[in-house]
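A single protein chain has been removed from this complex, and every other one stays in its place.
Our next item is chain A:
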């Protein structure tokens, strides 16, 4: 039984001293996670006063989506369904580490600062069989070109790969590379078009329209958590051709975490559903894990 099964009210109660008797019934791991949650929420947008501008809203959302924790590991499954209903599956471990210690005692970054900081990603595929052990590594550099490497195990080859094509399909799915590692905040102009009971609704337009396939996109950002629950990409005629919807959110180590989401291409009728299993934050990924050494020799304590 892992901590992420705990209902929300346990976290709430765990934070109050009055809940001593109940807390004794809560497994130790939940205590620890609740403690982390309390420590961390001090530095997080959700506990601060509500963001006012579209920029604040997007920065908070981007942080929740891509930067939570100092590091994170997840077992990721993508189910790709095409218009004919044929299914393909991609399974991979994704490790992510923030170069800047954005949380905890080492330093508190604002949402905007956090989203401008560097990250490293390590993606090791397990399925399908023909890409088993193939590994993709990214040193994400907001504002500059990311560094990307690909390790081909059969050839023992470490290839450096171009990062110019940010809006092409990630491993054949309906997610783009940019969806996986995050679009740079400065790339768009934004307007907060509505604030509802549950959502901030933000429209974004690219500053460089020739670099992307969309004319604009709209995001629904949950006010309580800054989780983006829906996105609609529109073409020049204003028609929605691509949508993103969150199908499941879980609270993991005190952090609201998307565990299931779907990207749909309305033109081709294809879609990809991504599921994040075994999400863990702050597992202590070392910085040197994101180097050639561990491309050639998988860090078996962290990957399947």
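Keep in mind that, in the parts below, a residue touches a chain if its C-beta (ideal position, glycine included) is under 8 Å from a C-beta of that chain, and two chains touch if they have at least 3 such contacts; residues count from 1.
Keep this in mind: contacts and distances are computed from a predicted model.
The UniProt record for the undisplayed chain lists the protein name "Alginate export domain-containing protein", from the options "Alginate export domain-containing protein", "Carbohydrate ABC transporter permease", "Aspartyl/glutamyl-tRNA(Asn/Gln) amidotransferase subunit B" or "Heme exporter protein C". Across A:88, A:101 or A:190, the single residue that touches the chain missing here is A:88. Looking at chain A, the residues touching the absent chain are 2, 4-5, 7-9, 77, 79-82, 85-89, 91, 126-130, 132, 145, 147, 152, 154-169, 171-172, 193-194, 196-199, 201, 220, 222, 224-225, 227, 229-230, 232, 240, 245-251, 256, 259-260, 262, 268, 270, 275, 277-278, 288, 292-293, 297, 300.
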